[in-house]
Structures are given as structure tokens and as C-alpha cells.
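Omission of a single protein chain aside, the complex is shown with its protein chains in their original locations.
Chain nomenclature is as follows: A, B and C, assigned in order of appearance, with residue numbering initiated at 1 for each chain independently.
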Amino acid sequence: MKKVECAVLAFLLTAGVVQAQIRHEIEIPDLKGYQTLKCDFHIHTVFSDGTVWPTVRVDEAYQEGLDAISLTEHIEYRPHQQDIRASHNRSFEIAEEAARRKNILLIRGSEITRSMPPGHANALFLTDADSLDRPDYRDAFEAAKRQNAFIFWNHPGWDAQQPDTTLWWDEHTELLEKGCMHGIEVFNVNYSPEAHQWCLDKKLTMLGNSDIHQPIQSNIHQQLQTGRTHRPMTLVFARERSVEGIREALLARRTAVYFDDTLVGEAVYLHELFENSLEIEEVERTEKKVTLQVFNHSDLIFHLKKTAHDPRLIYFREYTLWPHGLHTITIYLDGGISSGRMEFEVTNLWIAPNQALKYVYEI
Amino acid sequence: MKKVECAVLAFLLTAGVVQAQIRHEIEIPDLKGYQTLKCDFHIHTVFSDGTVWPTVRVDEAYQEGLDAISLTEHIEYRPHQQDIRASHNRSFEIAEEAARRKNILLIRGSEITRSMPPGHANALFLTDADSLDRPDYRDAFEAAKRQNAFIFWNHPGWDAQQPDTTLWWDEHTELLEKGCMHGIEVFNVNYSPEAHQWCLDKKLTMLGNSDIHQPIQSNIHQQLQTGRTHRPMTLVFARERSVEGIREALLARRTAVYFDDTLVGEAVYLHELFENSLEIEEVERTEKKVTLQVFNHSDLIFHLKKTAHDPRLIYFREYTLWPHGLHTITIYLDGGISSGRMEFEVTNLWIAPNQALKYVYEI
Amino acid sequence: MKKVECAVLAFLLTAGVVQAQIRHEIEIPDLKGYQTLKCDFHIHTVFSDGTVWPTVRVDEAYQEGLDAISLTEHIEYRPHQQDIRASHNRSFEIAEEAARRKNILLIRGSEITRSMPPGHANALFLTDADSLDRPDYRDAFEAAKRQNAFIFWNHPGWDAQQPDTTLWWDEHTELLEKGCMHGIEVFNVNYSPEAHQWCLDKKLTMLGNSDIHQPIQSNIHQQLQTGRTHRPMTLVFARERSVEGIREALLARRTAVYFDDTLVGEAVYLHELFENSLEIEEVERTEKKVTLQVFNHSDLIFHLKKTAHDPRLIYFREYTLWPHGLHTITIYLDGGISSGRMEFEVTNLWIAPNQALKYVYEI
Partner (left out) sequence: MKKVECAVLAFLLTAGVVQAQIRHEIEIPDLKGYQTLKCDFHIHTVFSDGTVWPTVRVDEAYQEGLDAISLTEHIEYRPHQQDIRASHNRSFEIAEEAARRKNILLIRGSEITRSMPPGHANALFLTDADSLDRPDYRDAFEAAKRQNAFIFWNHPGWDAQQPDTTLWWDEHTELLEKGCMHGIEVFNVNYSPEAHQWCLDKKLTMLGNSDIHQPIQSNIHQQLQTGRTHRPMTLVFARERSVEGIREALLARRTAVYFDDTLVGEAVYLHELFENSLEIEEVERTEKKVTLQVFNHSDLIFHLKKTAHDPRLIYFREYTLWPHGLHTITIYLDGGISSGRMEFEVTNLWIAPNQALKYVYEI
């Protein structure tokens, strides 16, 4: 009887955890020489103003097919502190073992949470988050820098801090010049064209994150569109799947931002993602037409839109390449031509504000 | 500028909360004189061994169309106490305002958590949960009784405490005789035929609850079967939609247990739920056949199976009445009869272990 | 035994049909004095180049919550005629009884199917579709006109007929002047800004239809986005739910086009749909802020975007009112004001090409 009781206690200790979990891989192709890692670098738990225990974030990341996350609790904003008192390192420590077991890369991070300017910023790859708890924001950024943190400006267009216009302040110039700003969130709840342009102009890394506070499946967007929805995320093109691999890639600006149907990033990366997603086969060729079979083996959708082109090549105005879809596309040859260039843009791949990736396919 | 900062702070304080929420009503008909309330009386949060903040449970209840919940934290098992120290009343207090705003009835409760016997039990309608924190389990039950609590035995067939056989112990007889046990969970993770029979024999209230620890949408069952899944719950047939109404109904044993496709309860309630769910119209009658149109306007599914009957009435062997479905059923009249009794059982309405509700429809 | 055999035969004759069906109502509010009917006026079956039997279209309409459909078989294009030979009226006749039983309004129509110009056109409210089978397209249109048909130009921007530019041809002017064109499809597979502008300029009725050929649930868009997807449709604001009611409303141009998340129509109708979808309650007012609770009881989503406004009123830049969602919106009052005008546009309600509905809410 005594033994049974022990067993029961052990059972109790794990009862909240032992449930089967299913991982849904996100199928986005790798680039030559790089793995495409799916990352969310902006997440909260009950240890700041979130509403879930840290281990839940690991479970969610596993279930959604992520490779890496960071629990970036607010340093300065801890509304649950009447009930929860802990080091700023605590949520990382609690999640660490779960992450190891599920093979999720867990990055120690924190959110420096100030009024504008400079607003909010996340620091990743910290060794001690408590050292960022300083009255002057400059000291907090410096403390992060001393730990070789990768620091990025969060949601610069957040309407609570910049209600009408997304401004760049002198304080951001100062942070940038001091080596305390390496990237900007181009997406967080909303896409920011200003942040996108700043990343291009100032050679900063583009990030996109969920900033999730509640259980992620309760997100209204995910509940309503059950089919294809994913959280906003940063795609990191890394030499290896490791925390160090992510750090190297972030510093080298090898990222793209993935939200809804849209990818934002440098043309060179989006171009390769587009090509590596598709298998194109010419299944028929006559004097009058060419028929292509296009298989999109990724989770990405591609909305094509014809641009200026040789009018003797007659093809779609707009066409959608569905994720995992098999497509048959016919191009008619007029005026006696036997070859030509299909020209189109992929309207949901954004290489600059209001500028889609252009593509040419020779037939 | 100062003003904006204030606004910003106010914004910050609510940012984790202000997200749109959608309520999905559970459509189960009322009974004559009673409202059918959908209740979950067994729920955990981070204040015991759950993984969400108490307000999340209110949001989930709102979204899933529940009427009432109780956050029944373990008195004796608090694995997060290194980080969270609080009164046993605290999770109720935190959730109270959210429940009021969303019109969810929040019942103060707690789980007395002991090894077998007597195992675990929930006490509802407490005034002070802290008073249940007593070394001897008898004192804990007595403290609940003094607060006029409704007390029920949780998951008697839990394999961690009763690995092979579901036993009734002398300790349960003692609790029952002292007025410290009013009901039993007939469903919690699994259905317990023993608990079902005990409720019938000893005139105890039948309950079914989720015992949820993690975010409810992460439940694997709900993720895989997105269409029609609901959490296990207790249907309470109450005179009014209030905490007092629920207490009166629980004491009067006016409940049914709803899990998966199945309802467990007294025949009189299941019979009325079945009838009130259906609209039946005779759309055609000839010498040879009668055609019925049956509309099921509830969320309930009904699996019908023919029982012994007049063989001159020729109709289905098995038939499913789908939720919100419009059905056409034809009954053939053989041997010159012009009327008769369709006899069948509803195999997913259980009035006793291995006993389905029987029904006769006269045509 | 003989009797049983009869029963069996009767059974056989209906076996393909008797399956339960579930109707999912589309919840879009009525307008003052008018019912909002959900209609699809462009549908094919095996009787032209579709791939389903006519009754399937009635079942689909029932399941998707439509009020009215028309089976508009091509007059001139019948690729299945090696196997199927029938009058152009035949698909209507086959579907008629099913429509009556399911309370779907079935409108006799046909598609005049010519190369460009004038391209394809649908004629509704025909009495005899066969009379449209004439070599010269002008004779076909005249035959329709003689039956008092409502005639509209289908998919003017279809890339198979207008590969690069959506042109209005002299032939369309001629048809218009002869009273043989009353509307244009603003949406069919794609939205056509040209068609939208022509409807505004020439006072033509706006239509949106599915042009479905295959079983509608096999539509890739519907399969991938299971949550909120609906077919493209024409909303008809009718005095009564009848074929005659629809005819009157179409001629009076009381329609809107509903596809994906978007509504296209006259500002007056979209304005009223927006208002009738919402319940707004002021739940808190202090010197510093006003809090609104907004409940959207429709299936429609509304994407709000702030326009030029009094900067002392501080509120969202962008906000989404989710279908059936409960929303809490806070407006901060700066500079001592105690009232003001929230100004925004609803970016998915289109009153002209590139022009969203503007709205002001006084607080």
C-alpha cells in the first residue's frame, strides 16, 4: 500500500503535463547553405503580463512547428507581482527543461519597457536578465550590450505610443550609434512600412513576432481561420539549428518576416524561397501553347500578377499558387513566337514598402 | 506629452486583456420549468497545478458558451508555490471581475486532495477556502460542510489511485453518512460505470467536469476534432440562472453529464431533452408508407437503434439524427396496417450502466 | 414478401437523396424595409460544362444558407452532349422539386456564351431557355429581352477573353441602349474595378457570383480556409423573399456584392449594413477616457482605419471588428475635451474603386 501511495504522488506531480502533443511542421524550404528556422522572439508569460505558465509557451511552439522562442518578460511592468515574485530570469529557468525535451531552442531574453522614446525593445541572448532592471533606460540598454545581446526595437508603430505617426526619435539614433539597436520589428500585430524602410536604409535586421500574452490558441485570428493560420514569426536562415546559429544569422541580417499570407524580406531571400517552393514541369508544347504543371510543396501561398510583357504571350492576369497544390498553367503563343518571357510579380512577397518581388519565367 | 504618457500607461495595463472574444452558445433545450445551464465544476489554474492565469478560465468559459464554472484549486498540492504564494481564495478573487463582465457565474470552490481513501473531492459554494487547509481530511470535509458546501467525490476510478478496480471504501460511507458527500463525478477524463451506479443507488448527484489544467484549446481532443467537440460538463436544470439556482438544482439532483456524444442522467431528464430537441412533421401518408421530416435543432446528436417491434412496420435498423440536421425518415406499412409503434433506443443517452433510453413513436 | 420488395424499390429510388442536411445561415442584417437575400446567379451543372447533377446545387445552396440560385447553363457550350441531350430548360426542371422542398428560390436562367465582344451574359427570369439558342448573339439577347429577362454581363475582365485590359466595346453600348444589359458582374473569380466603375457611371446593377462548375465544397479556397469562407454572392435587398421580390430589387439596383471579407456596393447600403451589424454601448466615461463595448452580431468582418481627426481624441490606428465578436475600445481624451468625433474608414467596404466607406462616431 505504501508503494502505491508513492506512485500516486509521482503521478500527481506530472498529471498536468503528461498529455499527448502533436507537432505540425511548417513547411518552408531551406536556402542554399542555410536552414530556415521558424522563430518567435517576443512572448510573455505570467512572469510579466502574460496569462500562461512558461512551459505552455514551449508546448505551443512544439505544436506549431517552431524551432526557437524567447520569453521576453517586461523588466519594468509586472502586474502580477502581488502574487508572483521572482527573478527576471525565472520564466526561462522554468521552461528550460521542457524546451530541452521537446527540442525547442530557448533563448534567454527580456523586454526593456519604456515610454516613447525609445519605447519598448527586446534583448536576446542575455546571460542575466536581472541586470537590466535599471532606472535609466540607457543603463538597461548598456547592460544588455555588455552581455553581447542582440537588441531590437519593438512595434515602433504601436498606436499606444505613437498614436498617429510612426516617428524615428533622436534617442533611436543614439541607441543605434552606441551599438544598442540591431533590428526592428517590421510586424507585431500590424505591419509597419516605416520599420521596413528603416531596416533597408540603416541595414538593420527585420523581425516579426507574436507578442503573445494569452494562450495562443485562444487568439481570435487562429480560431476563426483554422485552416492555414500561423502566428507571426521571424524566419531565420541559419548555418545550423542552434542558439549560436540563430545569433550569427540575426547579426548577418539573414531573416524574413512571415505574417498572414505575406513574407517581408530582402529580394535575394524571397526570390530563393519562391523558387525552392516550386517544381515546374512542362507537360505539353505545341505551336499554339505551352502547358506547365506547377507543384507548390511549401506551406506558402503565392499570388502572381502579370506585369508588362510581350503581348504575344497570352497567360493569366492573376494566378494563385496554393500551398501543396498541383496547378496546370497554359500559356498561348500568338504571332508565331515559340518562346518568350512570362513576367509577373508575387504580390505577397514584399521586398520594400509597396514593392513586390518581380519574377521572370522563360518558356 | 504628459497626458499621452498617462494614456499609454492605461493602455499598457489592459493590453493583455483587450482582445475581441467570440461566444459559441451550446444549443441544448431547456426543460419545462428549468433552464439548462452548462457548467464545469472542476478547473485548475496556476494557483494550484494548472498552467493558466485565473482570468483565462473565464475567457474560455465565455468562448465555449458555458454558464458557470468553479476554480477548484488543490488545497494540499501547490507545485508552483516557490513562485506563487497566496490564499486559497486568490484565484476566485482574481477571476471575479472578469466573470462579472462576461456574465459567467463564478462559484467559489476548492479541491480536497488526499490519497485514497477518500481520494479527491470538490467543495462548491465555499465562503472561505483557506479554512479547508487542515491536516486531517475529516476536518477539511467538516470545514466545507460548515460553509454549507456541496461536496462531490472526484474521478473515483482514477487509475493513479485505483489502478485496477474502482472501489467504494468505508471512508466514503462515513462521509456520506455525515452529510459530507452529495455527488460523484460520473465523468472525468473517463466515464465510470461504478460512479454512475452509485449515484443511482445512493441518490447522489451526477457530475461531469473537465478537470482542465492546461489552456483548454490545447487539449488534443479539441484540436483534432474541431467540428463538434466540447469539454465534458454538467448540465444543471435550474429554476434560475444564478449561483443560488445552481445550488438548489445540484441538491435536488437535477443534472445530466455531457461528454463526447453522450448524455448520462435520469431517464426523465434525458427523455425530455430528446423530445425538446426535435421537431417532427408528417409530410406524407399513403397506404404503403409514412414519411416524417425530423429537424434536430440542438447541438446534440442522437443515435437510434431499432428494438423489438411489430415486423409489419418496416423502418431503419440504425439511424443518426445529426445536430441541426434536417432528416427524412420513411416507414413502410406492411400487412395492411395503417398505424403502429416505432420502437427504438437512443444508444448515446445512458440512463444506467449499459442501458440506453428507450423511446416509442406512434405513427 | 411481395410487399417488402415494393418497399425495397421505393427505398432504392430515394437512397441517393435521403441524407441529413444542415443549413448554415449567413448572418447579415436586413435593411430598413428590405430583407437581405443571399443569391448566386451564375451556376453550372452537368447540363452544360459543370460536373454535378442539378439537385446538388440546391443541396449546396441549402447547406450554405443561400436564399436563391439560378442554374445558368451555357446555351452554346455543352461539352457533355455526347452523353447528355436535353432541352436548355432541363436542369431547372430537375432541380425544381428539390428547391421547393428546401425553400430555395430557383430562378430560370441561362448563359449566352459568345466570344468577345460581347462575351458572356446571363439572362434571369426566363420562361423558355431554348428560345435563346440562336446563331446571332443579337437574336439571343432579343429573345431574352422578349421574356422580360434581367440580363447582365459576366466577368468582363476574364483573362481568357480580355487578356490584358478590361475594355468596354461598342457592342456593349449597343446592348445597353437596346435594353439588353441591366447589370455587370463586379466579382467572378476576381474583383473588376472597371466593372465596378461602369456600374456606378451607367447606373447598372452590381452582381457577384460563384460561376461554380465543380462540387462547391471541393473549391480549394473553401477547403483551406474552413473557418469563415463563403462563396461569392449577390446580396439582394428585397421587399419580399420571392422570385418576384428579387426581380424588383435587381431592377431597382438594390444589391451589394460579397466576396471574401469584402462588400462592394452603394454607400447608402453599406453604411446601413455596417450600422445594423453593431451594438455599441458606452460602458465607462471619465475625464480621461471613454470605453465602448462593441458587439458585432453579423458574419461580416469590419477592418477600421483611422482617418484625419482631432488629435486630442486618442484611439486606435487600425481595429478589426470580428464577426460575432465582443470588443472593448478605449478612447482617450486629451487637452481637456469631453467629446469629439472618431473618424475612420471601413477598409473592406468599397463604395467605388479604391474608395472605402467613411464613418464618424460621436463620443
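In this section, a residue touches a chain if its C-beta (ideal position, glycine included) is under 8 Å from a C-beta of that chain, and two chains touch if they have at least 3 such contacts.
Everything numeric here is computed off the predicted structure, so don't read it as measured data.
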item: Partner chains on view for the chain not depicted; value: A, B, C
item: Hidden partner chain, touching residue among C:D59, C:E73 or C:E185; value: C:D59
item: Interface residues of chain B (partner: the chain not displayed); value: 157, 159, 163-164, 190, 220, 223-228, 306, 311, 314-318, 322-323, 325
item: Residue ranges of chain C at the interface with the undisplayed chain; value: 4-5, 7-9, 11-13, 15-16, 19-22, 44, 46-47, 49-53, 55-56, 59-60, 63, 77, 79-80, 83-86, 90, 94, 115-116, 160-161, 163, 213-215, 217-220, 223-224, 226
item: Those residues of chain A which, in the complete complex, touch the missing chain; value: 3-4, 6-7, 10-11, 14, 18, 20-23, 226, 288-289, 314, 320-328, 330, 332, 334-335
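Methods note: only the chains that are shown with their structure count from here on.
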item: Centre distance in Å when chain A and chain C are each reduced to the mean of their C-alpha atoms; value: 36
item: Residues within chain C bordering two or more other chains; value: 226, 314, 322-323, 325
